[in-house]
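Here the complex is missing one protein chain, while the rest keep their positions.
Our next item is chain A:
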Amino acid sequence: MALIYPQESLKAHPSYLSPDYVGTRIRSPKRPLVIIPHTLSELTGPVYGHESVAETDADLTIQHEGEPLGERIIVHGHVMDEDGRPLPNTLIEIWQCNSAGRYIHVVDQHPAPLDPNFSGAGRCVTNGDGYYKFITVKPGPYPWRNHPNAWRPAHIHLSLFGPSFLSRLVTQMYFPGDPLFPFDPIFNSVTDERARERMISTFDLEATQPEWALAFRFNIVLRGREQTFFEDPHHG
């Protein structure tokens, strides 16, 4: 599959300087980016297949002796390109805080309990249809020090490779109806409302497992679309 990578799509991303998110003020370049053509170095990318990832890595509720506390959920969806074509064999890595809003990261000092049965890291590789599925617990909101009384809406971090260096994406998945959306400068660093909506999962009753777990669907669209070869106009 030969892919082209339209520049137009990049408008969906946040600007490096998103001043309400204070951390960007000293970590964003001030000079204009230099626009370069897509060479082999950008059009190729790392391949991590099923051999690298353990089957159990996609279930964050079975990584310890007991089950983690919190609301057990299924997070699933399809990864595709800008034509909606499925992207199989794509590595997805996720990480999140626990149901109380605490990360196991040593630097996280939020005074909420750690859960000895929850680490919050997982990964999987999409199948032939570009489909993925994680089982986890719903992460809690948590405070941070961006501004007075700042709280992050509940979210799961995702990292995806896709077919090339250019399709690489790190993003966050949110949950529908979160009351913290209007107040979160990270969520709102994406300035287009429709683009923000693409970061919000949808409640998926059909995929819910009765008596066991609610399900949320999150489809992910990576850069790239199939190359269109135009016919020779003189012979068309």
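In this text, contacts are C-beta pairs under 8 Å (C-beta built on N, C-alpha and C of every residue); 3 or more make two chains touch, one makes a residue touch a chain; residues count from 1.
Here, contacts and distances are computed from a predicted model.
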Note = According to its UniProt record, the missing chain among "Protocatechuate 3,4-dioxygenase, alpha subunit", "Sulfurtransferase complex subunit TusC", "NADH-quinone oxidoreductase subunit N" or "Urease accessory protein UreD" is "Protocatechuate 3,4-dioxygenase, alpha subunit"
Request  = Could you please point out the chain A residues that touch the chain left off the display?
outcome  = 5, 7, 9-10, 12-16, 18, 21-31, 33-42, 44-48, 52-54, 80-85, 91, 93-95, 97, 103-108, 119-123, 157, 159, 165-166, 168-172, 186-187, 189-190, 194-196, 198-199, 220-223
